[in-house]
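Below is a structure I'd like to ask you about.
Only one protein chain is missing; all other protein chains are in place.
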Amino acid sequence: MSATTAGGGRIELTDLCKRYGSGPLVVDHVSIDIAPGEFITLLGPSGSGKTTTLNMIAGFTDITSGSIKLGGRDIAPLPPHRREFGMVFQNYALFPHMTVAQNVAFPLRERKVPKAETARRVEETLRLVDLEGMGGRRPDELSGGQQQRVALARAVVFSPSVLLLDEPLSALDRKLRQSLQQEIKRLHQELKLTFVFVTHDQDEAMSLSDRIAVFNAGRVERIGTPADLYRDPGTRFVARFLGESNLFPGRLRPGGVYEWAGHKWAVPDADGTPAGRDLIVRPERLRLAATPGEVPDGANSIAATVTTLSFQGTHQRAELDYGDGSTGSAVLPPDATDGIRAGGRVTAYWDPAHQVLVTPPAEAAPASAAPDPRTIKENA
Amino acid sequence: MPAPTAPPETAGAAVPAGRAPARPRPAARRRAAALFLLLPALVALGVFFVLPLLDIVMRSFTDPEPGAGNYLSLFTDGYTLRVLGRTLLVALIVTVAGVLLAYPYAYMMTLASPTTRAVMVTVVLVPFWTSMLARNFAWMVLMQDGGVVQGLLSLVGLNGVRLLGTTTGVAVSMIQVLLPFMVLPMYSVMQQIDRRLLLAGQSLGASRLSSFRKVYLPLSLPGIVSGASLVFVLALGFYVTPALLGSPQGALIAQVIAVRTRELLDFGGAGALGVFILVVTLISLGVSRRLAGSGAASGAAHVMAGGGGR
Partner (left out) sequence: MNARPWLKIVSVLIGLFLTVPTLVVIPMSFSASKTFRFPPEGWSLEWYERLFTAPEWSTSIVNSLQVGLLTTLLATTLGTAAALGLQRLGPRARGLATGLLLSPIIIPHILIALVIFSAFLRLGLSGTLSGIALAHTAMALPFVVIAVTARLQGMDPALQKAGGSLGANPFSVFRKITLPLALPGVLSGAVLAFISSFDEVVIALFLQSPSALTLPVQMFNSVTVQIDPTISAASSLMVVLVSVPILLAQVIGARRGKAGRQR
């Protein structure tokens, strides 16, 4: 009945803002359009507004301005229990005085689902998360991973159109985290719900999401598929947050030339407007040559000192020092050791097609400046 | 206060049409619920405690006649001043003796194994909640003439020591009765002290004793202060022990209040004594709060209320 909202799980956030008292905006004009069945991740460091945004979607925090629509209907005035979203919490939030089955049955009992139907759906859902036969246990008799699976079962058993997940894996250790990631991914594929996932872990975000919205200081700094964001982060913040990079904070000069600390590099696709930009190269795109003569024609290059070289099984990592206070790293095949050793001088080079220019943080920008369309629209 | 209108810099993103107006916000609803839930208890306390207290303070200045007469007579009738002095002295002795006894016990509690500690907590909690009268009656039996205490004292050569009806007897049993109030705040502070600090002190060249004196003692001071102020305040207004074990000649302030209230119906005079106790109480608690913070006292309160088993 109420669970089948017309329009499925499409969520539209429009100019969503939150401020506490007369403080600054902690969520600053967030607009995201989430398609039905999409797995979207709100990614950002703590304090970036991602959790507040999720709490506003769930109805635990009221909105200061803007709108939240589900399937075209404004849900901002609805209390949490009338929003029909499943939610999974960081510390599981299983009811300690109920058994696993009672926990999973809770949302059905609240909806006055008949007993037999409830029992059938509880069993079915426990099977879905691989917890068959565990219904009689108490939550404190389960491992962390099992508890989180119960929480997942409880959040989807009433067939909500949207599942909200608030850092559900952060309380688990690394190994469990990975197996639960697979579990969540599988659930998403089987249930075809809209998933809104909050995390500060970029690897988690990359491996799970259809799209990622990167939050910084209350705003969505950039939104896109994991591959897009990795290839073309757009801003220094996103570039730093999504994996490592060799980053040179220089300027774009007229004529397709990039300049940093006396180095000049070719930028073939530059539009010719001079501007302060960061040039970044991902470690796996960087090559190392023992002598400058080995650098192929047309590549951009820079001299570097190898500070450490470490063997990692599938690859080697070289930590590099470019001078002028700039450091970076390169990932090498496990057997590429010719003339490269810790403490030695090398020439790092890359194909200009593999470099990306991103926007550095605006200089001395006031805390909540006027909305600036640059971050999202620029690279469209 | 939730800002109802959009601030200037967000004016472009004004509230879109369709947002429901004037829904009571969760914060406002919470406040209303809080008030609704708190009101009965606050009213009960107000009617049965706060208002009567204000009334007594008023009466101490107006009954039998307006002015500070009740207070002046505390200092001029010769008798009351002696009672006040005796009460303060007893309270002080009980407090000091309490600190000396409670400190090693509480310290031992932090060293003991979990089981031993549970036993030690129970040993403190059971007397805390056991009938005040039963405990004082027990002392009465032990201290009576020809009783067990006299027998023990004569074994060590002290013959015919009278305890029942003396201030010494009162003080001894008050120490025992009030000891749990001293142990609990001390323990709640001490269990939070990282014992490795003592080892660190020793590794830096301090002897075991001086490491204890310079590291542990200062850290445990908040527990001492809040335990001591609590016991001092309670001792000041203690009634049952002096009434059962003391004598009218050696009366303490609580006995005088009882006589004035119940037998003489002199609410003005009793009120003045009560205000004296109240002021000393508030000063001691204020001093203790300044020196020790409120954490120690509330921690102790939790132990008292049965959370102490862990």
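Each chain carries a letter (A and B) given by its place in the written order, and its residues are counted from 1.
Methods note: a residue touches a chain if its C-beta (ideal position, glycine included) is under 8 Å from a C-beta of that chain, and two chains touch if they have at least 3 such contacts.
All values derive from a computational prediction rather than experimental measurement.
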Q. Which residue from B:L72, B:L89 or B:L111 sits in contact with the chain not drawn here?
A. B:L111
Q: Just name the one of A:L164, A:A239 or A:I280 that touches the chain not displayed here.
A: A:L164
Q: Quick one: say which of B:V124, B:V225 or B:A251 touches the chain that got left out.
A: B:V124
**Q.** Listed residues B:V94, B:A171, B:I257 or B:A292, member touching the removed chain
**A.** B:I257
Q. Tell me, which residues in chain A touch the chain that this view leaves out?
A. 58-60, 79-81, 83-87, 89-91, 93-97, 106-107, 110-111, 138, 140, 154-155, 158, 164
Q) If you put the missing chain back, which residues of chain B would it touch? A) 30-31, 33-38, 40-42, 44-45, 48-53, 55-56, 59, 101-102, 104-105, 107-108, 111-113, 116, 118, 120-127, 129-135, 137-142, 144, 146-148, 176, 179-180, 230, 233-234, 236-240, 243-244, 253-254, 257-258, 261-262, 267, 270-271, 274, 277-278, 281, 285, 301-302, 304-310
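What we mean here is this: only the chains that are shown with their structure count from here on.
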Q: Please compute the C-alpha centroid of chain A, do the same for chain B, then give the distance between them in whole Å.
A: 54
